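Removed: one protein chain of the complex. Kept in place: all other protein chains.
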Amino acid sequence: MLGGTFHAAVLFLVAAGLQLVFGVQRILNLACGSFYALGAYLGVSAVTWALGAGLPAPLFVVVLIAAGLALAAIGPPVERILRTIYDRDESFQLLLTFALVLMFEDVIRFVWGTAPHQLGSVYLVYGQLRIGGSTVPVYNLVVIAAGGSIALGMGWLLTRTRFGRIVRATAENREMSEALGVDMTRVYRRVFTLGVALGTVGGALVIPATAATSEMGIELIVEAFAVVVIGGLGSMRGAAAGALIVGLLKAGAIAVWPEVEMLAVYVVVIAVLVLRPAGLFARAAA
Amino acid sequence: MRTTRRQFLALSGAVSAAVALRLDGVPAFAQTGPIKIGVLAAKAGVLAPVGESGLRGVTWATDRINAAGGILGRKVELVVEEESSPKDTVERFRKLVLSDKVDVVSGGISTGVGLALGPVAEEMKAMWLAWDATTQKGVEETIPKPRYAFRSTDNECEAVMASILTAKNWKGKFRTVAGINPDYSYGRDNWAAFLAIMKKYGIEIQVVSELWPKLGATDFTAHVAALQQAKPDLIFSCFWAGDTPIFMKQAHAAGLTTGTRFVLTTGGGVHESLKKAFTPEGALLGYNSMYFEHPRASALMKEFVRWHQEKFKEWPNYESDHGYFTIAAYKAAVERAAKAAGGKWPTPDAVIPALEGVEVESLSGPRRFREDHIMEATFFQGYTTHKNRYDFATIDPVETMGTKQIQKPTGLGLYDWINSWKV
Partner (left out) sequence: MARTAGGLAALAVLAAPWVAPPYHLTLLLPAFAYGIVLLGLNLLFGTTGLLSFGHALFVALGAYTAAALTTGLGVLHLEAILAAAAGAAALVAVPLGLLCVRYVKIYFGMLTLAFGMLFYSFLYKFYTLTGGDEGIRVLRPLLLGRAFGDLGKVEFLIGPFYYYALALLAVATLVMWRVVRSPFGLCLRAIRENPDKAAAVGVSVRRYRFYAFVIAAVFGAVGGALLAVPTGLADPLLAYWTHSGNLVFMLLLGGFDHFLGPLVGALVFILLQDTVMSLTAYWRFVFGAILAVVVIFFPRGLLGLLDPRAGRSA
């Protein structure tokens, strides 16, 4: 169960980024997986360098988050590229993000090579706990807590801050918001950057437990899509619920019927799309 | 204009004749100038590190050969293309043979590609020396008597060796067994071989968990949880990619590495990532056909390892040896055939019988191609130790077994062969 929650926490971060961008800009960003991968690779490089430069081990998580946040800098330029086709058909936007996926794949390969990159032993720096018969690294709990706090933080941001209100208003009714004087360009840029940051931080946070591999972005997209479909496009609560469902479903499949591990997620996605196409927390969707 | 069937056939007959005539006009092989060797190396995805490793072996072999004057005085030129999906790789193979006019193609790792390239090599009458990807299906079902396709060692070799070692050294020390293997032919074939050999040796085991994560998966928290529940005495895994260290790390984090015996048949391929921090001592670790720090390594091997470490800051793995061997074997075969032909550059048809049975000194020791075009080599496995100067685990002592012990002989199916053992 806890294993499923760990995976869910990471999925939530990526899916939240997807949801945010879709909710406001109506763009389904296939490149979210690429941002995730970038966060992972840079996380490894940053922490390896920092530890080599004498950083005390328990502070590595700070470096990770910093690396993830630093990567948010690619948000504005990418958004600028996407901005050129905001007014076009959604299909084109999807295709443009697909183009980004291809490009990022090779950028990662160019910078970091093809071998997996990992952080050796920082995973266990915080020790382990025995919970209900199994040993769990405290870091997993840290990630789950981080995911949870970011979820709450996003919720607070969207409901209690001015920025959040603008974001929600824009999501509801773009024209009206613009008519009321909201600077669309700035909103879009900030929302997109926030979405990118969620993905890169997610990738960075997961890296101590796993390794950065070249396919991680492409593989994650399908799962992130599943989360978004199950939860409902554009809904932050949906991202959280969807991530939990997907994470627990996979863990359940592995525990009970390992053979169907590969198929389980797709079957559920299709089931949701068929039975309740708007997802669990529907918005007035397309 | 409605073309009748007869007209179509007549037209196509004429076209075929014309085409055949055109292809005949192309010289079958060149005799002077550099010789071109085509290489298919995986560059992206989970196979990429393995492809890169093989390419390094090929490149090093080629550089050495050229430094010594080439093959029969002709320099070797490598034409490198990417191995990707079977469809695309077949197209690159055709390009190498038809457009670049290479004399031989070296490469090929994934099972799908291996299965596709075999028939294509035969159809195009182009010599193909594979690095890997040898499954039962690829060998027996597709082309039972290949002429142009030369394959690597069987995929099951390391599982066979690991199973024999486990049966000999750990008999009576384990009862419950769990398997966590990548969900594709390699994973299934190795797991099945392990179970069959345990049975052959009369070792009573109870399989408490069989997990099948996707190849190249990066998260095993749920799998580790399932394994913790199942409490196996022994965990068998033929992971060979980035999944290996991730699994070990997560298994260690959950406390699985104390008290459970691990059999990692192919994990040695990513040995540098198996850090001491999470890789226990006493696990059976397999390095396929090359161990970088063998105490009895030849001068050739030492030179290669030194070059590799200096250039790439990494220690090499087995695919380099597969790559090296294809080039060395080709050179030896050409020289052998040329001697028979009075010193002239041999035709491809003369090289093939020279390749059959050719034996060369490869990086990890002598290797050869059997008459049925399957590679024979030595395999290296051992029990992990932390007593070394690296931050990753190595093995000590190193057990070796040749393919005569762990690879099924010509004409015999794997399970028939296992059943015929005297144990």
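Points worth noting:
A and B label the chains in the order they appear, each numbered from 1.
By definition in this document, a contact is a pair of C-beta atoms (placed from the backbone, for glycine too) under 8 Å apart; a residue touches a chain by one contact, two chains touch by 3 or more.
Fair warning: this is a prediction, and the values are worked out from it, not measured in the lab.
When you scan B:36, B:95 or B:386 for touch with the missing chain, the hit is B:95. The missing chain, though absent from the display, is touched by one residue of B:85, B:206 or B:347; that residue is B:85. Considering the full assembly, A:100 is the residue among A:63, A:100, A:167 or A:246 that touches the omitted chain.
Seen across the whole complex, the unshown chain contacts subunit B at 5, 8-9, 11-12, 15-16, 18-20, 22-23, 43-44, 81-82, 85-87, 90-92, 94-95, 98-99, 110-112, 115-116, 119-120, 123-125, 135, 137-138, 142, 183-185, 188, 215. Seen across the whole complex, the unshown chain contacts subunit A at 28, 81, 84-85, 88, 90-92, 94-96, 98-107, 109-110, 218, 222, 225-226, 229, 233, 259, 262-263, 266-267, 269-270, 273-274, 277, 285-286.
As a convention for this text, only the chains that are shown with their structure count from here on.
Centroid to centroid, with C-alpha atoms defining each point, subunit A and subunit B lie 37 Å apart.
Those residues of subunit A lying in contact with subunit B across their complex are 1-4, 6-7, 105, 109, 114-116, 118, 120-121, 123-124, 128, 133-137, 139-140, 206, 209-211, 213-216, 219, 250-251, 254-255, 258-259, 261-262. Taken together, the subunit B residues at the contact with subunit A in this complex read 43-46, 48-49, 51-52, 183, 209-214, 216, 218-219, 221-226, 228-229, 241-242, 245-246, 249-250, 252-255, 270, 273, 275, 277-278, 314, 391.
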